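Can you read through this structure? Questions will come right after.
All protein chains but one are shown at their positions in the complex.
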Amino acid sequence: MTQRRSYAVGTGLFIVLGFLALAYLATQTTSLANFDEGSTYDLKARFTNIGQLKDRAPVKMAGVRIGSVKSIQFENDKLDALVTISVDKRFDQIPDDSSAAVLTSGLLGDQYIGIQPGGSPQNLKNGDTFILTQSAMQLEDLIGKFLVNGNGDKKSGDADSASKPAPDAGQ
Amino acid sequence: MTDHSDLRQAADEAAAAVQIRGLTTVLNGKTIFDALDLDIPRGKVTAIMGPSGTGKTTLLKHITGQMRGDAGQVLVDGQNVPKLSREKLFRLREGIGFLFQNSALLTDFDVFENVAFPLRQHTRLPEVLIRDIVLTKLQAVGLRGAAKLMPSELSGGMARRVALARAIVFDPKLILYDEPFVGLDPIALNQVLKLIRTLNETLGITSVLVAHELSAVQQVADHIYLIANGKVVADGKPADIAQDGSPWTGQFFGGQADGPVPFHYPAGDYATELGLAGDAS
Partner (left out) sequence: MSAQAPRRNFLADGLAQIGDAGLFLPALLAALPRSFRYFRETVRQLWFVGAMSLTIIMTCGLFVGMVLALQLYHVLSIFGGTSSTGTVVALAVFRELGPVVTALLFAGRAGTSITAEIGLMRATDQLSAMEMMAVDPMAYVATPRFLAGIIAMPLLCSVFSLLAILGGHLVGVTWLGIDNGTFWSNMTANVDVWKDVIDGMLWKGLAFGGVVSLIAVHQGYTTPPTSEGVAYATTRTVVASSIAILAIDFVLTAFLM
């Protein structure tokens, strides 16, 4: 019986070791490691164009990750994208005149939301909406604009600029 | 010798532990049994002999239901084995001991656990009781001192005695021995012989013995069947069977190289194959 017992103990150790390895990989090497999902608050931002932004994309301030994209919805009445982001509770000093922009990491990298702090003494609270937003930079539009400008056709270039990335006034 | 079963049937009906009626088996196009009739009397040692390849081991497998024939009945204690469900077959097998030619001890377990294996699988006996039963059986085969050895540490004769202890751990009513004497030195052979006889005499266990060693079989068997070409070609008491005068017994017990079992495997004409036939070219 002692022989059988030692098998059971060894097998138990093996299973525990395996699950510990899996748990470590799942929590420490993935996006789960970045912040505690439990203590966050939600903010909203509207964009005319979010480009390739995806759920769970990082939200950064001064280059540091402070949260992630929670959901992306299309607003039927306003014809723009409503992005809800969750921000870690620790970072509760974001001025309410800060602006949110859809940025790209590197030239061709993934897109994320970057927050430029404003100067207001009031801070954003759970459920608040960013006043100022900047839509995604579209590489195709940039190239198109460059080509158009290069041809000296300024008129069509100006007419096009309405849909160009530029600070949009949020509602 | 074709009417033996008809003559004895009425007398032995009650006494027979195993009755085989009209058993026909074809394996890979080769007829192993051709309407075989055979009775194993209760409480006796019956030997089944015959040339190699006549299906003696196959016959044992029919009795235990490991193989099913193409036709005929195999009655063990009145139950027709080929028709039994899996559960009933397993219950029947718990009452049958089987000694394999190569002992078939489980390599993972030591001698004690090997003998205890059937008990652990089929009973919920307390450890103390299992220990007592196993040691009793090992004592009976003279190997109580070897309880902690692994099967790889045993000699062929010891392994066979351990296998025998395992086969009798449930006190079966029927034991089947498949070639129990093969590969044993004379001492081990006599030990196994003594055990077979003791088990039969003291416990009254019905024993079926498949073997070729005539001298050994004559010491222990009450009745001998000689099987060849899928039929019983001779049967009788050990003392008489060699003298029954048929060519089969003459060859088998007289030890002649040629006879009803030919020395030459069937082949074409020798001279033709060598290219020596006069008018071939």
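Letters A and B name the chains as they come in the text, with residue numbers starting at 1 for each one.
Everything that follows uses one rule, which is that a residue touches a chain if its C-beta (ideal position, glycine included) is under 8 Å from a C-beta of that chain, and two chains touch if they have at least 3 such contacts.
For clarity, every value in this text was computed on a predicted model and none was experimentally measured.
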item	value
Residue touching the undisplayed chain, where the options are B:Ile32, B:Val81, B:Ile96 or B:Ala165	B:Ile96
Sites on subunit A contacted by the missing partner chain, in the whole complex	4, 7-8, 10-11, 13-15, 17-19, 21-22, 24-34, 56, 58, 65, 110
Interface with the undisplayed chain - residues on subunit B	64, 66, 90-91, 93-94, 96, 98, 100-102, 104-107, 117-118, 121-122, 166
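Keep this in mind: only the chains that are shown with their structure count from here on.
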item	value
Chain centre separation in whole Å, for subunit B relative to subunit A (CA means)	79
